[in-house]
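Each chain you see keeps its place in the complex, though not every chain is here.
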Amino acid sequence: MQLGKVIGSVVSTRKNERLESMRLLIVEEVDVDLSGKGRFVVATDGVEAGPGEIVLFCQGSSARQSDLTDKTPVDALIMAIVDSFDLKGEIRYEKYGYQGDEPGSRAGEEVRDRIIEDDG
Amino acid sequence: MQLGKVIGSVVSTRKNERLESMRLLIVEEVDVDLSGKGRFVVATDGVEAGPGEIVLFCQGSSARQSDLTDKTPVDALIMAIVDSFDLKGEIRYEKYGYQGDEPGSRAGEEVRDRIIEDDG
Amino acid sequence: MQLGKVIGSVVSTRKNERLESMRLLIVEEVDVDLSGKGRFVVATDGVEAGPGEIVLFCQGSSARQSDLTDKTPVDALIMAIVDSFDLKGEIRYEKYGYQGDEPGSRAGEEVRDRIIEDDG
């Protein structure tokens, strides 16, 4: 899987009939410091990801291993929204307020990321 | 999936028998500003795409997940024609007249794209 | 699929038993101006391609979607010989004499390509 950031979405009316009702999102691959790699993929959204969210996406036949995408011609699927990740034991990214007990943590609201600087 | 632009087509008479009656189109990968990436793929056309149209194509085994391409040796399929896409909430591309109520919107006619400049 | 040019062949006696009687050709990927990309693939020949011919090859699991390659450990298949292709409506490559009514058009004879220069 790769880390990515949702930066846009695609609208299509003339498409393969198996794609009906799928959301197609533009995802930029990001590095472990969350900088954009300048590479983009259009992925089917399997987790109701919102703009700006840091996600995991998989590619190839693995993108069809969900109820939504089974037997469909899609080769990229957002299969997880990233809450946080660490590098060498240090938290390096934390989605703002993803713990349920903080205000502003509901899905659909604006996403504010917290990127932790490396002191090393 | 990747964004691409249909720029040509390939004719072949001596080919695998499972490819009979397939249209083979040359697609250039494009970036989110619709500039060409200089990378080309020959893809089976699953949506009657025309020259100049901005499309989505998938690759690998996913390209065989359509009635047309099932069990055939093709590894790239145009599975959607792009009407529009946005980046960070701003419409950045809109296919001319893709709404059905405008003149010149029928499939097969010349495609005139409208690329929206970024003000940011 | 990718455009390629057959430039050589590989001989192997000690190999997986499912590969018996397959021809293994060295194919250089070519760009839409037919210049070599400097990338090579060894592909199973599914269409009796000859040296110098411009072909289409597919990769990955799609390469096994033919009677010849079913359930074999091959990941690249030549599945079509290119007669001609166009870019933006202009014929840019035409295989010499591929129409049946010209002398020298039989498979197996020397292939002489005609690359049409771009006037644009």
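By letter and in written order, the chains are A, B and C; residue numbering begins at 1 in each of them.
Heads up, the rule we're going with is that contacts are C-beta pairs under 8 Å (C-beta built on N, C-alpha and C of every residue); 3 or more make two chains touch, one makes a residue touch a chain.
In this text, all values refer to a predicted model and were calculated from it rather than measured experimentally.
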Remark   = A student told that 3 identical chains are shown should find the copy number of the whole complex to be 5
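Quick note on the criterion: only the chains that are shown with their structure count from here on.
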Message = Taking the touch definition from the header, please name the shape of the chain graph: line, ring, star, complete or other.
response = line
Note = Separation of the C-alpha centres, chain A versus chain C, in whole Å, is 38
Task = Determine the centre-to-centre distance between chain A and chain B, using the mean Cα coordinates as centres, and give it in whole Å.
result = 24
Message = For chain B, give me the residues that contact two or more of the other chains.
response = 60-61, 63-64
Query = Any idea which chain A residues touch chain B in the complex?
reply = 7-16, 18-19, 24, 26, 40-43, 51, 60-61, 63-64, 71-76
Ask   = Residues of chain C touching chain B in their complex?
value = 1-3, 31-32, 46-48, 56, 58-66, 77, 79-89, 92, 98, 107
